[in-house]
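The other protein chains are all here in position, but one chain of the complex has been omitted.
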Amino acid sequence: MSVGPWRTALRALRRDRVALGAAGVIVVFALAALLAPAIAPYSPNAQPDIVGMATLPPSAAHPFGTDVFSRDVLSRVIYGARVSLGVAVLSIALSMTIGTAYGAIAGYAGGATETIMMRLIDALLAIPRVLLLILALALWGSVGLPTLVLMLGLTGWFGTSRLVRERVRALSRGEFAFAARALGASHARVLWRHVLPNALTPVIVAATLGIGNVIVLEASLSYLGIGVRPPNASWGNIIQDGAEAIASGWWIALFPGLAILVTVVAFNLLGDALRDALDPRSPHA
Amino acid sequence: MRRLLAARAAQSVVIVAVVATVVFALIHLAPGDPFGAALESGKVSPEVRAEWRARYGLDRPLPEQYVRWIGSVARGELGWSFSRNRPVASALAAALPNTVVLMGTALLLSIVLGIAAALLQASRRGSLLDRGSSAVLLVFYSMPEFWLGLMLLLVFAYELPLFPVSGVVDPVVHEYMGAWGRFADRVRHLALPALTLTLLLAAAVARHQRAALLDVARADFTRTARAKGLAPRTILVRHALRNSLGTTITLLGLMFPALLGGAVIVETVFAWPGMGSLATTAIAQRDYPLVTAIALVGAVMTVAGSLIADLLGALADPRLRDA
Partner (left out) sequence: MTTRSVTAAALLLALAACRGGDRASNAAGDVGGTVVISTAGEPDFLVQPLILSATGKMIADQLFERLAEIGPKMNAMGDEGFEPRLARHWTWSPDSLSIAFELDPRAHWHDGKPVRAEDVKMGFDLLRDPKVASPQAPNVAEIDSVTVRDSLTAVAWYHRRSLDQFFTAAYNVIPLPAHLLKNVDRANLKADPYVRNPIGSGPFRFVRWVPSQLVELVADTTYFRGRPKLDRVVVSIAPDPNTAVTRLLAGEADFIEVLRGEQLAQAQKDPKLQVTQYGGVDYAFLQFNLRDPKRHARPHPVLGDRNVRVALEMALDRAAIARNVYDTLASVPFGPAPRSLGIADSSIRQIPYDSAHAKRMLDSLGWRDTNGDGVREKNGVPLRFSVMVPGSSRARQRVAVLIQEQLKGVGADVTLDQLEFNALIAKLGSRDFDAVINSWHPDPTPSSIRQTWTSEGARTNDGSNFGSYESPVFDAQIDSAVASHNVSQARALYKRAYQTFVNDAPAIMLYEPNLVAGASRRIRLVDLRPDAWWAGIPRWSIPASERIDRDRIGLRPAAQ
């Protein structure tokens, strides 16, 4: 029963030229990230000449110029796609998993358990995420990539759990779940086989839109100086390197900024299209 | 309705308490203490640091500090801010109005702009204008706040020096101006940070409002109105707008924390001395009393914001009002 809407959705997407374009852009960036060592013209961290080659404007040899350490900005943007997209995808996967599990348990359990679980979510949602992250990252002295993914994942699931809990509550009190229970299926089985698959559609949309969000968030953290650790390149990180040289080396901050913008727009377009396709009532269709 | 309000109020108190406790735990567990920076000068003796810690009760076990803190907050005492070297209440009093002005301006402007844009789009649905403006709105919606802020700074403060680069008022001349001069000085300083927040927020409002408008446009009562021969524009404004406003207001209530978060970043870019910059320095300097007090204020603002949004939403939406 969960196959129907998916197939229609995919068919609708295939006819949506904007969605296809957005998906194409994402695929290109993902490929660049995966194949970075093969396509990047230079090593992203090599400093060929820190006195003579620092902050060179774009040229044939360095299409995006060089940064203050004489590193090639194009290579860093390509490698940066790895970190930025990787961090975003992994942390979204983590937060969607936690949010779905939490929301499903709360929605299915109902009663006092549900109330307590959801009040906690209300409180956590009341703290601005940026501040929560600044606070949480202060716990760790130095932030490695795994910690950053963990922190972004752990602070990103509150909204999802609300979405899932609403759907699960509606579905688990529906006639179908009632019938399954009557036929002797266990709670876990009903939740896993019948309720969850149908509750997942909003999660997919939220995840797609969330990726763009996390890319921006990671960049903002780097801007505040608490993001990805050097010499690793992430888009936010490269902008931070360029921010202090903005007057004399605009290219350092411009290109990673454009990369962020294009990627996030693509994810948002795809997310919109997915929502329209999965939810036939939607006016966007 | 009254019982609902009472329940919501009780719920709000719980939320504020949980937020304060979570923040208290996080900031105390972080390494370092408020007197850490004193070490870097290489001069402060261990005895002096021990004396400072003892004086503010930081040498006691954490649970005891927590209980003492709850007690003093209950008495209305927020304590002494180590990073600002003044009572926490006075540090908050200096920062809070600035944030309220910035967020209030952005909120107001973005609601007006966002709804206007959505109406325009919905009335010419599918036209070049609709699609073009949707694209522009999506670009703003996808933009990092600090990036937009930096770009506005580059263009309007450095390249064309129309606006000041930072701060709330001119540090020198402001105090020596007349009333109008002061007002104009404030507006000039507010322009760029408020514009940054407004553009991002208006994009979100417009996207949401457009969807809500089109949603309502398909509802039965709209169809009835059309059947009665009312002009499409009248239907849009009289019926669709009124019926869809509620969801947008609710959205703004939900977005309140995100708006506060955006204000943190924007305040950093424009050196706006508000709650956001107060919070980031307080966290960095392990100013426990100030961090927890900011969390309290932030939580109260958020809870109040969502309460107001719910109430306004109920007033705006006849379906909700009758419920």
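Each chain carries a letter (A and B) given by its place in the written order, and its residues are counted from 1.
We take it that contacts are C-beta pairs under 8 Å (C-beta built on N, C-alpha and C of every residue); 3 or more make two chains touch, one makes a residue touch a chain.
Keep in mind that what you see is a predicted model, and the values were worked out from it rather than measured.
Asks: Where does the absent chain make contact, in terms of the chains shown?
Replies: A, B
Asks: Among A:128, A:153, A:212 or A:249, choose the residue that contacts the chain missing from this document, as touch is defined above.
Replies: The single option touching the absent chain is A:249.
Asks: Can you work out which residue in B:25, B:48 or B:112 touches the chain that's missing from view?
Replies: Here the residue in touch with the unshown chain is B:48.
Asks: Please pick, from B:157, B:230 or B:251, the residue that touches the omitted chain in the full complex.
Replies: B:157
Asks: For the chain left out of this view, which of B:94, B:113, B:230 or B:300 touches it?
Replies: Within the whole complex, the residue contacting the unshown chain is B:94.
Asks: Tell me which stretches of chain B touch the chain missing from the display.
Replies: Listed in rising order, the touching residues are 30-33, 36-49, 51-52, 55, 80, 84-87, 90-91, 94-95, 157-158, 161, 164-173, 175-177, 268, 271, 273, 277-278, 281, 284-286.
Asks: What does the interface between chain A and the hidden chain look like in terms of residue numbers?
Replies: 45-47, 50-51, 54, 68-69, 137-138, 140-143, 225-226, 229-231, 243-249
Note that only the chains that are shown with their structure count from here on.
Asks: Express in whole angstrom the distance between the two chain centres, defined as the mean CA positions of chain A and chain B.
Replies: 23
Asks: Using the touch definition up top, name the residues of chain A that touch chain B in the complex.
Replies: Counting only chain A, the residues touching chain B are 119-120, 122-131, 134-136, 138-139, 141, 212, 216, 219-220, 223-224, 239, 243, 246-247, 253, 257, 260-261, 264-265, 268-269, 282-284.
Asks: Give every residue of chain B touching chain A within the complex, in rising order.
Replies: Interface residues on the chain B side: 11, 14-16, 18-19, 22-23, 26-27, 29-31, 138-139, 141-147, 150, 154, 158, 211, 214-215, 217-218, 254, 257-258, 260-261, 264-265, 268, 279-280, 283-284, 291, 295, 298-299, 302-303.
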